[in-house]
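In this view, the complex is presented without one of its protein chains, the others remaining in place.
Here is chain A:
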Amino acid sequence: MAHSEIDSAAPAPRRSLLQTLEIDLRLLGMIGAFILVCLVFNVLTDGRFLTPRNIFNLTIQTVSVAIMATGMVFIIVTRHIDLSVGALLATCSAVMAMTQTEILPYLLGLGLGHPLTPWIAIAVGVICGALIGAFHGWLIGYLTIPAFIVTLGGLLVWRNAAWYITSGKTIGPLDDTFQKFGGINGTLGASASWVVGLLALAGALFGLWAARRNKIRHDFPVKPIWAEVVLAGVIGAAILGFVAVLNAYEVPARRLQRLFEMRGEVMPEGFTQSYGLPISVLVLIAIAIVMTLIARRTRFGRYVFATGGNPDAAELSGINTRWLTVKIFALMGVLCAISAVVASARLTNHSNDIGTLDELRVIAAAVIGGTALAGGMGTIHGAILGALIMQSLQSGMAMVGVDAPLQNIVVGAVLVLAVLIDIIYRRRTGAA
């Protein structure tokens, strides 16, 4: 159209290595920061940070916040905020704990350890989370109360609703099957972990291949084949390396011995058993895949980002932004409930302070992961990486022996610094 644009039609300048690989520079920066954090703590702890045992712990500690952070991405992308996720987690956890320890066994007479108990409890928790979230969304979308106010109120309401439901008592122990979602109590073992790892690898390779085939079919430019191979190699190494590390974490010999003694058997000489992939991590991976699919490949996800980029344009394009708000907050509620399963199962009980300050961790994870508070920008994998970086900092400092108040001071400073770096990066690259 304009004359100046004819120039841009000229052959593009030679592309750099990163452009050829089509790797997101910000993602690379975050991975770099994460690796740096790990290496520094590994040196400071004389190699105790990067042991299979600590990596295992780090992973299962991250899951709960990471699950909620994926939902927070949608909320922040649409220019809202949710301050109530920690409180909502507590309410869902309280409801599930009461369902499985009081209502089902005694009121409904199923007794303790009934096989349906954990599943009914989880279903009740998820419905509870979805309803509360949808209610928040309705207040925000239809009654146009700012999300900050609705969820600030929600923080007080649901934190204390949880207290009221349980009379402030710790509720436990939770159902045995339910506890398997917590981490150390539910792992796949070595062989099953390898199977999952290989399946994931096959899925990743298929995804790369399908994307390339699709581009070729539409005559779009594709990256050179060597770039695809490099990318596939990196992804494959990451998946299999992760499984190998978790498989290297073995159940302590004394614990195994106790298990054998409980069954009245004698442990064979040299018997070992690996923990492998925790079920909670599988839950997180499944949620990450589903949420990424929702963000990128569904109309709902497209509308979330369009609304965040320009709410008026979204409305004028015929998108029902009010109903969209209800759906986004309902989804957040469901994710809080799933997080509540993982968090309470990890503790093996529901405690009154479960999820306290999680709202801040979740928001920080999303923001460190590149979600822009101005709306319209954010990724699921970024938020999960953000949660991982936060957790690494926290547990790394705890291992080094940094005082608790200093830990929080550092985490707070890192949050602000991360956003500053992001702002500078966006200004330099000209991204909005």
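Just so it is clear, a residue touches a chain if its C-beta (ideal position, glycine included) is under 8 Å from a C-beta of that chain, and two chains touch if they have at least 3 such contacts; residues count from 1.
Here, contacts and distances are computed from a predicted model.
Of "Glutamyl-tRNA(Gln) amidotransferase subunit A", "Sugar ABC transporter ATP-binding protein", "Quinol oxidase subunit 1" or "Aldehyde dehydrogenase family protein", only "Sugar ABC transporter ATP-binding protein" is the UniProt protein name of the chain excluded from the display.
Among A:154, A:376 or A:396, only A:376 touches the chain that is left out of the view.
Of the candidate positions A:37, A:171, A:200 or A:319, contact with the unshown chain belongs to A:319. On the side of chain A, touch with the chain left out of the figure occurs at residues 1-6, 8-9, 214-215, 217-218, 220, 293, 296-299, 301-303, 305-310, 312-320, 376-377, 430, 432.
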